[in-house]
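Complex shown without one protein chain; remaining protein chains in place.
Naming follows writing order (A, B and C), and every chain is counted from residue 1.
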Amino acid sequence: MISPYYLQLIILVGINTIMALSLNLIIGYTGQLSIGHAAFMSLGAYCSALLTLHFNLPFIVSLLGGALFAAFFGILIGIPTLKLKGDYLAIATLGFGEIVRIVCLNLEITGGAVGLRGIPKKTTLLWVVLAVLITAFILNRIIKSRIGRALIAIREDETAADAMGINSTYYKILCFGVGAFFAGLGGGLFAHYMRFLHPKSFDFMKSIEQLCMVVLGGLGNMWGSFVGATILTVVPEMLRSVADLRLLIYGAVLILMMRVRPQGILGESPANGGFKNNSYSQWIQTRLKKSLRKRSGSDKT
Amino acid sequence: MIARKKKTTIFTAVFLCLVLLLGVAGCGPKESADTEDGKTVIKIGTVGPLSGTAAAYGTNVLRGIEVAVDEANASGELGDYVLKIVSEDTEGDWSKAANAFQKLVDIDKVNVIIGAVLSSETAAGGDIIKDAKVPTISPSSTAVDLTKGNPYLFRNCLSDEVQAIQLAEYAVKELGLSKFAILYTNNDYGKSLKDAFEAKANELAEVVAVEVFMDGDENFKSQLTSIKEKNPDSLYIAGYYTEAGKIAQQAKELGMNVQLLGADGLCNVVLLQIGGEAVEGAYATSGFYPDDPTPAVQNFVNAYKEKYNEDPDMFAAQAYDATRIVIEAIKSKGPSSEEIREGIAATKDFPGITGKTSIDEEGDTIKDVIILKVENGKFIRAR
Amino acid sequence: MFVQQLMNGLILGSTYALIALGYTMVYGIIELINFAHGEIYMFGAFVGLILVTVLKVPFFLAFLLAMAASALLGITIEYLAYRPLRRSSRLAALISAIGASIFLSNLALLIMGSTPYNFPTPFEAKVYETPFFIISRVEILVLLSSLLLMIALTLIVQKTKIGKAMRAVAQDKDTASLMGININKIVTITFAIGSALGGAAGVMVGIYFRTVTPTMGLMPGLKGFVAAVVGGIGNIPGAMLGGILLGIAEVLGAAYISSQYRDAVAFALLILVLLLKPSGLLGKPVQEKV
Partner (left out) sequence: MSRHSILTATGVSHSFGGLVALEDIDFKIYQQEIVGLIGPNGAGKTTLFNLFTGHYKPTEGEIYFNNQRINGLKPYQITPKGIARTFQNIRLFKQMSVLDNVLIGQHCRTRTGLVGAVLRTPRTKKEEARAREHAMEMLSFVNLEEKKDEKASNLSYGEQRRLEIARALATDPLLLLLDEPAAGMNPHETIELIKLVRQIRDQMKITILLIEHDMKMVMGISERVAVLNYGKMIAEGTPQEVQNNEEVIRAYLGETA
């Protein structure tokens, strides 16, 4: 019989894998820098917990309800904000995440600052493993399809994607909705495992942690998300014996990692990193090429 | 190409080193030996924020526990037993607290846990220690009904409700105040203080304004200006000392002439440093008065000062008492988790440095509330 | 009361503006969100505190030394965490910045402990009363220093040779380097100035709120950044405007909506501005080339 502590770690690895996979779809595959992913997790967590508590719904229904609720907000937020690019989108999602946290902190129904207690424990290892497999399966199918190609094309060059007849706004919103759906699913599993919810665990730092999982594992790599989630869940636990140095090491590792292997542990493209061609660096590249052209004296209309 | 290869090699090397390092750190001295110097070890787990924004509270709690444990081990009062602390950090994040609780009960197999510090942390661990049947006593988690329905969860801290009610009564009857304003911090502590104070004060007199702030806020002028508009004669601050000191300062700057009132969260020397003259005359409920001349209190204060070169605050004192309660439980019943649980549950009129303490059937604390007043830059006992 | 609230917002806003100036400076030149800026601000406050309380350095000198020390820290961070990543992706630089931020705040926690330190006020606490509002001497100082720093910064960027080089680098790094501008030197100077501003903000805010803690950079850092974006990141007067607008929005939101949603008001303002004018209030829109 596996000890409850290791079981808990495995379950958290599973939930974090779902979070990282869904965020990877948004950042790694579609190239949209979102740093408010924890907000979708909290929406799913609170919604599914409340469905269980107030309506006593079957677990699967609560989970799906939470996931759909998160997806709804993902789309709702995606419609206006996805017009923004690069850093600006990141900041808007950050702001959205903070707003969700503050609202959860002040609502009656979420238990506010006291937190939501007494959520029944329904998440088991089986549920989590199933959820991870289903998430990975569905996301993999999406990525390997026509839709996935469109998403990657948007990441690589939005203007060119537009010119190929891809409605980039539609696909970005779709990817946000799907990402939020699975984040909400992860949140629901989390709520029914922890049996307690408080907005404190869905703050800006949580979103950053999830971002780090994706980047550490490798952007645009499904296995990478699993590796990243595992490392960032397990390693802090292993470092418990040096508690006060834990976050210090975490910070240093992030810097070092970006220096030595910015594409992540399982990242593919060595020289320049798979994420390079977002619209901003595209802009810089264009400028570079332009200045080269200027020197070679050829036309630029 | 060569550069790339070199980079990959470096990466692999660094990664392997890291894994090795972590492996060593993780598997390091995982002692299974339950004896030390021929004595049987009783493991006390602690859970609290040692890093992050709430680290100050967690650190002081841990220090209070350490003083009590050192004392007990040195005095030999436990005979063939020796206490050992296993402390776990939460970063102030309750989901990490859940991991800490789980680790303590499964891996370290602690006999008893003192913690957690923040109510959300304790709430997240409640079910874990209940499942594992490990008694846990929190020295500072004050949220309403936290221990209810959990026979393994206790706490040793003033009830927010009792503090707020007693201060409201004192303010109206002894200080003759009648128009109250409340400024509370938006967490479980501030909120339950506010709820209780508002109810009682409205019953006895009138509450004219209620405003809220966030932990870590620095500028309160907006809330204070709104409060000033309502002309209260007193301001009840339901929060912690850092913010309270700043609130007092800024209220003074705005020319507000109000009697400051507060709860145990204010009782720390930092309040006096930050607030300076602005906190003169403030009243606050407390469970701990460091200048109390009784030997028990002075022994603790001196031992603490010697070890940490700092004055102990309420968090440290309550943690010390919680540890003492555990030690008494071990002495009276025995060292197993079940025995400690019985011992803690049976605590009655325990003479702690934070007053006479009993544990009721819900695991909650019944203890005296004292009222402190700031006079000439020092806390003195007003009641 | 309304005037007093407006005044409160103005002061709160200028503390944000102080932080936003450094953010905007760095972003304006190298387009990097320097997440460690909040920690540089914290560092400046601690250096000021130690100089004033332990070494008994006169306040004004301590202020300058804190700025210098912060500049040094900024240069070091740039050299260690950002420079190696200049040719890699923006996300890598962002993560590295977050890593630097986490590292620094926890290093401070390890060294200084978590109990807040009291910053002794170097000035006589004096309050001025007008018929409409009350303002303290420190508040006037905060307001004036943010205004002065903004003007100084604008002058540096617009009028000096270094400033011209900075703008050239901001426009086009490669062309600038072809024109004989030493990019590394300019980026270093930019970080030095931006971080010195952060240090100055730390000391000013430390005096104003009387406390210094290792975690003091987190929320103000975020708010300062929000202010910079609202005003138009990369735009120096924009940072000032953004800071003040944010301060006023927060204060009025707290006063007339609910103090519970004070921070939410700030972030809602951010999103609103981003949607209506993505480049910020004073930022120039970037025409996308096809």
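As a convention for this text, a contact is a pair of C-beta atoms (placed from the backbone, for glycine too) under 8 Å apart; a residue touches a chain by one contact, two chains touch by 3 or more.
Being a predicted model, the structure only gives us computed values, none of them experimental.
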Touch criterion as defined above, residue of A:Leu125, A:Ile152, A:Met205 or A:Val260 at the omitted chain: A:Ile152
From A:Leu57, A:Ile142 or A:Met205, residue that would touch the chain that is not displayed: A:Ile142
Omitted-chain contact residue, chosen from A:Ile166, A:Leu197 or A:Leu247: A:Ile166
Residues belonging to chain A that touch the chain removed from view: 138, 141-142, 145-150, 152-153, 156-157, 159-168, 174, 178, 220, 268-269, 274, 277, 286, 289, 298-301
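Just so we're on the same page, only the chains that are shown with their structure count from here on.
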Which of B-C and A-C has more C-beta pairs touching across its chains: A-C
Numbers and ranges of chain B residues touching at least 2 other chains: 51, 186
Residues of chain A whose C-beta touches two or more other chains: 105-106, 244, 247, 253
Chain A residues touching chain B - in the complex, by the definition given at the top: 3-6, 8-9, 12, 105-106, 112-115, 117, 121, 190, 194-196, 198, 200-201, 235-244, 246-247, 253, 256, 260-261, 265, 270-271
Complex interface listing, chain B residues touching chain C: 51-53, 55-56, 59, 186, 211-214, 216, 218-219, 221-223, 225-226, 228-229, 242, 245-246, 249, 253-255, 270, 273-274, 310
Of chain B, residues touching chain A in the complex: 4, 7-8, 10-11, 14-15, 18, 22-23, 25-26, 28, 50-51, 87-89, 91-96, 98-100, 102-103, 105-107, 119-120, 123-124, 126-127, 131-132, 143-144, 186-188, 190-192
